[in-house]
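Every protein chain except one is present and positioned as in the full complex.
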Amino acid sequence: MSDGLIRRDRVFGLLAGEPGRAERLRERVVARDRVFGFMERFPLPETEVSIDAGTILYLEGVTVSFDGFKALNDLNLYIDDGELRCIIGPNGAGKTTMMDVITGKTRPDSGKVFFGRNTNLLTLDEAAIATAGIGRKFQQPTVFENLSVFHNLELSMAADKGIWPSLTWRLNGLQRDRIDEVLELIGLDSQRQDRAGALSHGQKQWLEIGMLLTQNPLLLLVDEPVAGMTEQEVEQTAELLVALAGQHSVVVVEHDMAFVRSIARRVTVLHEGHVLAEGSMEQIQNNPKVIEVYLGAADADG
Amino acid sequence: MGPLSRILFGDRVSWLFLVLLAAIAIILPWLNLTQPPDSPWYVSNYALNLWGKYLCYALLALSVDLIWGYCGILSLGHGAFFALGGYAMGMYLMLQIGDRGVYGHPELPDFMVFLNWDALPWYWYGFDQFWFAMLMVIVAPGLLAFIFGWLAFRSRVTGVYFSIITQALTFALMLAFFRNEMGFGGNNGLTDFKDILGYDLQAKTTRIGLFVASAVALALGFIACRYIVTSKLGRVAVAIRDTEPRTRFIGYRVERFKLWLFTFSAVLAGIAGALYVPQVGIINPGEFAPLKSIELAVWVAVGGRGTLYGAAAGAILVNNAKTWFTTAAPEFWLFALGALFVLVTVLFPKGIIGLLRRRGGEGS
Partner (left out) sequence: MGKAALLVLILLAGWPALAVAEPAPAEAGFAELVQQLDADNFVQTGQAVERIARSGHPRAVEILETMLAGSLQTLRTDGRVVVVNQVGRDFEITDALSGEDLGTVGRRDLSRISINNALRTQIRAALARASLNDPDATIRLAAVRRLMASPDPENLTLLQEQLAQETEPRVLAAIEVAMALSRLDADEPAVRMAAIEHLTGNLQSQVRNRLRTISEDDPEAAVRDAAAEALASIQRRLEYYRLLENVFFGLSLGSVLLLAAIGLAITFGVMGVINMAHGELIMIGAYTTYMIQQLFPGAIEYSVLIAIPAAFVVAGLFGIAIERGVIRFLYGRPLETLLATFGISLILQQLARTTISAQNVPVISPSWMSGSWQINEALALTWNRLYILIFALLVFISLLLALKRTRLGLKMRAVTQNRNMARAMGVRTAWVDALTFGLGAGIAGVAGVALSQLTNVGPNLGQGYIIDSFLVVVFGGVGNLWGTLVGAFSLGVLNKFIEPWSGAVLAKILVLVFVILFIQRYPRGLFPQKGRAAGG
């Protein structure tokens, strides 16, 4: 973790030249200690999801085809509770389709998808899946551009998301504090009243991560989180994801191999809608099948 | 910030709108009652009646803005809900005529006597009671919107597809209400009303009462809409408008939000229709015409979407222009209206309010 702290300091270097830089720096250094503390003050949502068996997500024999093309082909995938899992694979391997299936956007032709042992995701719609405790960050940062940064975080915050509760909703002190904390963590405290649409690309990425934090799901699905980020931001993201794992389960889909290497404990390689290999980064890197279809090319690139 | 202060003071223009509305509701009837006809301040019965109509249109525009401006649902069939509310009120007024009709039948409205019907159809039962008719003003459009919306939103019919089928809905209703067999007066609709709650509809005081009632309904509708759009529900609506899938993935049942907003909006439109009918003295299937519903959208667009007061102002403005054109240069009205559609979408997508704001922004 000390590594992470050093990196974070480098992130703050970005702010060099702005007025009041020293104060901000100090604030951030204080803030960095909160990464863990912060998570502890977020109780996990009360849920009926059963994770006794230690596995939080089961995908068994999942097949999805579009016009005869099998985007997913008999996919089997198990995510452990508290795990940080990276999913890699060449373009068209089915990574995004897999995310779509888990979050209810796409219904598979066959197969089983369970959240914990008892929640059949195939019977739930997107909203119910989100409420059950699965959060998703999209490849393209999608925030609510016409709402303020603050309201973006408020909207995603774990709460009763029915009609009447939304109409009569009033933030309590605890919730307000949480949003303040997240705002500080994602570095958007001073822009809290700004329209989210006015943020830069990187800031939108952070806002979206912030929304995941206030949503506080059991399982986070993160699609290409570092696309379009500066190197510093990439490192910061890596640190955050590592910190989130443990309390939460995190599934990261990423193309950037350097990033995957820096965070990966367990890596799954998808190829043509099927799991090609699974294991630690070393095992994957030495797997001849993987080298053949994917890693060889990727390594040559970078 | 409590809900009341949030509605009233959260936004200066909204506050101004309510003050203006109150002023209109008090000053116009006062001038109508006190000024002699030769005074420059005289407000004729005709003008008062016209403004009463505009206020109903403003409420209708408000209902469209709530779902279009905030939730991105463009209904091209909102005229249908307006007309249904109007018919519910019209049925009550029709049964108040009693034996004073042309045929002098004690129970049946003239058109039923004309069609040789010997009894009131079952769906006319209860409309002799004011409370029941008022309930139906809310239930009829609300129920139709609920069923229609439930079917449409559940299947995720969105955007232009939704607009097209709402237009087909109002078109189908228009054809249906044109049929004599429907029992709503066919082509001629319901008219020749005599009195409401025992008050003569031609009397000055009744007309002023209806005018004030329209202003109050508009104010209450405005406050209700403000309450909704300033709540988290309103922000969920905006979120749905901007990126619907994202809103789902953070746990909101988008369909239900849309459905309830749509139904509430239809009810507002129905109330507007119910207040409109006694003031114009007639309701006929022409109110279902698709053109009317599309015209509605342009009132809202001209005023400025997503502001509520913009929609109301747009309705009053466009209808003033229509009144002026149809007397001064009737053949140019459709040119003007058509040009308005094009200009407001291509050049001023934020409407007049947007223009004023931009000006204000540059000035300060």
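To keep things simple, chains are lettered A and B as they appear, and every chain counts its residues starting from 1.
Methods note: a contact is a pair of C-beta atoms (placed from the backbone, for glycine too) under 8 Å apart; a residue touches a chain by one contact, two chains touch by 3 or more.
As the structure is a prediction and not an experimental result, all values here were calculated from the model.
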| item | value |
| --- | --- |
| Option from B:V43, B:L259, B:A272 or B:V298 whose C-beta touches the chain left out | B:V298 |
| Per the touch definition above, residue among B:I164, B:A203, B:L220 or B:L355 touching the missing chain | B:I164 |
| Touch list for chain B against the chain that is not drawn | 74, 76, 151-152, 154-157, 159-161, 163-165, 167-169, 171-172, 175-176, 178-179, 290, 294, 297-298, 301, 331, 334-335, 337-342, 344-346, 349 |
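FYI, only the chains that are shown with their structure count from here on.
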| item | value |
| --- | --- |
| Complex interface listing, chain B residues touching chain A | 227-228, 231-233, 235-236, 238-239, 241-243, 245-254, 256-257, 260 |
| Residues on chain A engaged by chain B in the complex (per definition of touch) | 103, 105, 125-127, 130-131, 135-136, 138, 142-147, 151, 154-156, 161-163, 166-169, 211, 215 |
